[in-house]
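I'd like to ask you about the structure that follows.
Here the complex is missing one protein chain, while the rest keep their positions.
== chain A ==
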Amino acid sequence: MRITVTVDGTRYTDDVEPRTLLVHYLREQLGKVGTVVGCDTSNCGACTVHLDGHSVKSCSVLAVQADGCEVTTVEGLARDGTLHPVQQAFHDNHALQCGFCTPGMIMQSIDLLADNPDPDEQAVREGIEGNLCRCTGYQNIIRAVQDAAHHMRPGAGPEAERVAGGDQSAAGRAASSVGGGGE
């Protein structure tokens, strides 16, 4: 089947098997290997991406379901070398060790903050419950999400992401409104 998908600001038209999972399409056909696979039962969340601005586990979405959609992966978050505030906060708060869960954690955290720009600890714990991390014990991830929330006020979310490819002025605005970044 032929699909057209915009991934991290680039439009792709491809033939895919009806059974191909979005995550396999991303990794194998598009070379978007920043998104990873950690399980085969949709439990780990390592494969989390945004589909039209909302987080999905890309191992439980068929590539054909993404036809006509915009996909954002962890590779498409940084703007002109400036990290997304959630990426920055993960770095600043030592919220990763091996980093395998990190792409999914970051994508899920952004989605969580779009829904709830000022989550308390419990809200973060529940919001990332579908994403497993074996390394960190989660404490620093929670700190990072709250730290990012602080830097992102009044909120980033889907609007900030959709600008990836085209509209430069919007991109510039988004980058400055999300603020925070920079080493």
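Methods note: a contact is a pair of C-beta atoms (placed from the backbone, for glycine too) under 8 Å apart; a residue touches a chain by one contact, two chains touch by 3 or more; residues count from 1.
By definition in this document, contacts and distances are computed from a predicted model.
One chain of this complex is left out of the view, and of "Ion-translocating oxidoreductase complex subunit C", "ABC transporter permease", "ATP-binding cassette domain-containing protein" or "Carbon-monoxide dehydrogenase large subunit", the protein name its UniProt record gives is "Carbon-monoxide dehydrogenase large subunit".
If you put the hidden chain back, the residue from A:3, A:46, A:113 or A:152 that touches it is A:46. Considering the full assembly, A:135 is the residue among A:51, A:64 or A:135 that touches the omitted chain.
Remark: the residues of chain A touching the chain excluded from display are 17, 24, 27-28, 32-41, 43-44, 46, 73-75, 77-78, 83, 87, 90-92, 94, 96-103, 106, 121-122, 124-126, 128-142.
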